[in-house]
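Supplied in structure tokens, the structure appears directly below.
Apart from one protein chain that is not included, each protein chain of the complex appears where it belongs.
Right, subunit A next:
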Amino acid sequence: MASAVFFLDQKGKPLLSRNYRGDIPMSAVEKFPLLLMEVEDETAVVPPCLSHEGVNYLYITHNNLYLLALTKRNSNAMEILLFLHRLKDVLIEYFKELAEESIRDNFVVIYELLDEMMDYGYPQITETKILKEYITQHSRIFELVVPQAQARPPVAVTNAVSWRSEGITYRKNEAFLDVVESVNMLCSPTGQVLRSEILGSVQMKCYLSGMPELRLGLNDRVIFDHQANTTGKQMATGSGKSGGRAIEMEDVKFHQCVRLSRFESDRTISFIPPDGEFELMSYRLNTNVKPLIWVDCKVTKHATSRIEILVKVKGQFKKRSTANNVEITIPVPDDADSPKFKTTTGTVKWRPEKSSIVWKIRQFGGGREFAMRAELGLPAVQASDATESKPPIQVTFNIPYFTTSGIQVRYLKIIEPKLQYQSYPWVRYITKSGDDYAIRMSS
């Protein structure tokens, strides 16, 4: 549990704080910037948990801000740090961005939120949707219009279904499922895949009335196996023939609305969804995937005159699919200048501030191959210490209507026992690069 929560500016000066337990002098925060410096001087590594004279400082950073929690006990570090992240997310949803200015301007709301999100150091409610129902930014305007209606805690706050309010109605009942797979990959210069993982996420946009019961069917192998076990052998062979390939998801995480015990017992994903957008589930696959977009980069460096870069890109995915907005970022030396580019397609730009060149290809068909030549000048004098960082080539892209893992939504059943309306589920698939799709440069 946290004893106090602080927002600090870049220099460690408190912007706003809330003391929850009163067991730590609030002046302890003054030690924080010094502590950061001390630790950095000593070991050059500053972890997010620090201890000083019996006070523990746990912090996260965001936009030059520190969100800091203090605690005196041997508290649950994971819980506190996660709470700080949630706090950050909630504030971002409230104010669009979280920066010094927005904290100064909205201190009243932030105090209210802090009061509601944590009590005596125990996190309480961190769902923005619910909080927004009774902590409104313009409550004053509210009152002028309807002076009688006072904010009340939404039933949802303490309901068993804390994520959905009752009495939601839509004229047209629709549910959209987006299956998004992010591919993270690290390749050696020779094309060997060093590490690859697929982070999948099923995002849902839910515009349904009442309290609907949803059931989602996927082609998860574990589910198939389970069905095979329960319904007998015939089904197993049947599904094997008809149902295409089944995939094995490694670690599935569900939104809190999904009944975990039900999933554990019969692998059914059943839930009452929150209203609007949310992430229903996420999963991870550690299978070895071939690089979807392979970059072959040859660098010839003529010291003290110029550097030549020859890049070949190949789309190694199905011919039917097309990758959109492919961006290949190739690092170049910091002191390079006067770039010249030649390419068969797309545009190339030099980004001196990031010491890289970026090659953009808007449409990239499966199986196609493109090439690019770049030449940059190098200064005539060379720095004495030739330690150069060697960042990898980074690639970003997205490929619609395609999943790398082959995951498929087999059905999405929507049942609202009381209203019994007709509803329309929609499903989309997309594969994109994760935040770490990198190919190492040869040395």
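Just so we're on the same page, a residue touches a chain if its C-beta (ideal position, glycine included) is under 8 Å from a C-beta of that chain, and two chains touch if they have at least 3 such contacts; residues count from 1.
FYI, contacts and distances are computed from a predicted model.
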Name per UniProt, for the chain absent here [options: "Zinc finger, HIT-type", "Rab GDP dissociation inhibitor", "15966_t:CDS:1" or "AP complex subunit beta"]: "AP complex subunit beta"
Contacting the left-out chain in the complete assembly, out of A:V5, A:L35 or A:I125: A:I125
Touch criterion as defined above, residue of A:P14, A:P33 or A:G365 at the omitted chain: A:P14
Per the touch definition above, residue among A:N56, A:S209, A:T322 or A:T404 touching the missing chain: A:N56
Residues of subunit A in contact with the chain not shown: 1, 14-16, 19-23, 43-49, 51, 53-56, 58-60, 71-79, 81-82, 84-85, 107-108, 111-112, 115, 119-120, 122-126, 134, 139-140, 143, 150-153, 157-158, 160, 162, 186, 188, 194-195, 197, 199, 250-256, 259-261, 263-264, 279, 282, 284, 286, 385, 387-392, 436, 438, 440, 443
